[in-house]
Every structure is written in C-alpha cells, then in structure tokens.
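What you see is the complex with one protein chain gone and the rest in place.
Up next, subunit A:
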C-alpha cells in the first residue's frame, strides 16, 4: 500500500527534471517556429469560425495549446496548418456545443433546398432587416451570415472557400466522409446565398 502510494507520488522522480527540461524547451521552440510560420492562416480560420477578435484569439490559442500537447503525433514535413485546423475545428465545435445546446436536427439528411428547415431557421433569425441593409461593411455582413450557419456547415465553408482546401482535405480535417463535405458545403453556400441575397450579384464568373 505504502509502496503503491509512493510510486504514485515519486514515480517520476527517477526521471531527473534536468533531463526533461531541455527536451521540452526544444520541443517548444520547434513548435513555436511552426506556429509563427502559419500564424496568419491559423488566425484567419479562427476568426472566421469565431466571428470576432476576442473569441478568435481564444480559439486560436486553445487550439495551439492542444496541438502542443499532441505535438509528438505531428509528422514533420506534413501540413502543419491543416493538422492544426483539425484540432481547431474540434475545439471550436466542442466549445459551441457546450455554450449553446441546439435542438438536434439531422444536419446531413438529404433534403431539397426549398424545404430545408435550416434555411428557414436562418431566414427567421436574420434579425432586423434594416440593420442588414444599413451594414455598410460587407465583411461584417458576410461574417454575420457565416455566424448564423450551424457550426459544421460554417467549418466546411471556411475551410473550402476561405482556406481553399479541396474536398478530401476538408473531409480529413472534419473527420467525415467526402460525401458529407459535399452536401454540407453545398447547403452552407445555399444558406449564405439566401442570407446575402441583396449583397450578391456583382462580378459573375462564366459557366
């Protein structure tokens, strides 16, 4: 019994702290260098997900700390930013779910855009329409529309359209099948089209 307790408390003492510290310092330096190199992408995704600077900083830092804890599992030479997005999207979705528990709607159920309950919800929660038209800042308007997307949809559209990741990479980050990415992305864009209607229709691409 006493032996068990002492090994619980003192077990690690066999590893001298002096041997452990430089290794940690080394890891930290290597990690911070990667963070520094990718900080603008990391912050951009955090900001578009979180919707404001306060929450973006929190989200980015939380994801960075989590990534540091898991840094042993990062393979040098692979995309550090995508690896971190993977952690960040998990952190983000967990945070949102903890904060406001929304009624469960099957987000991935196949449904026509016209009958989509989520689009209807979006339309209803649009808020004061006058406020919308008065918003001179297009960035703010787009961000507000992004903010109203369910978190899985927002994450998909941020990764695909803002970060420019291909479908399979988005699927990898979100840990879901590519088919799910396709449908989430499509419906996210449809919702944004509904929400941003009056602000659309400038430059047109070709078919």
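Note that contacts are C-beta pairs under 8 Å (C-beta built on N, C-alpha and C of every residue); 3 or more make two chains touch, one makes a residue touch a chain; residues count from 1.
Going forward, contacts and distances are computed from a predicted model.
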| item | value |
| --- | --- |
| Omitted chain (choose from "Membrane protein", "Amino acid ABC transporter permease", "Ring-1,2-phenylacetyl-CoA epoxidase subunit PaaB" or "Putative zinc-finger domain-containing protein") - UniProt protein name | "Putative zinc-finger domain-containing protein" |
| On subunit A, residues whose C-beta touches the chain left out of the figure | 1, 4, 7-13, 15, 17, 20-21, 24-25, 27-28, 31-32, 35-36, 39-40, 43-44, 47-48, 53, 56-57, 60-61, 64-70, 73-75, 78-79, 82-83, 86-87, 90, 94, 97-99, 101, 112-113, 138-139, 142-143, 157, 160-162, 164, 167, 169, 172-173, 182-183, 185-186, 189-190, 192-193, 196, 199-205, 207 |
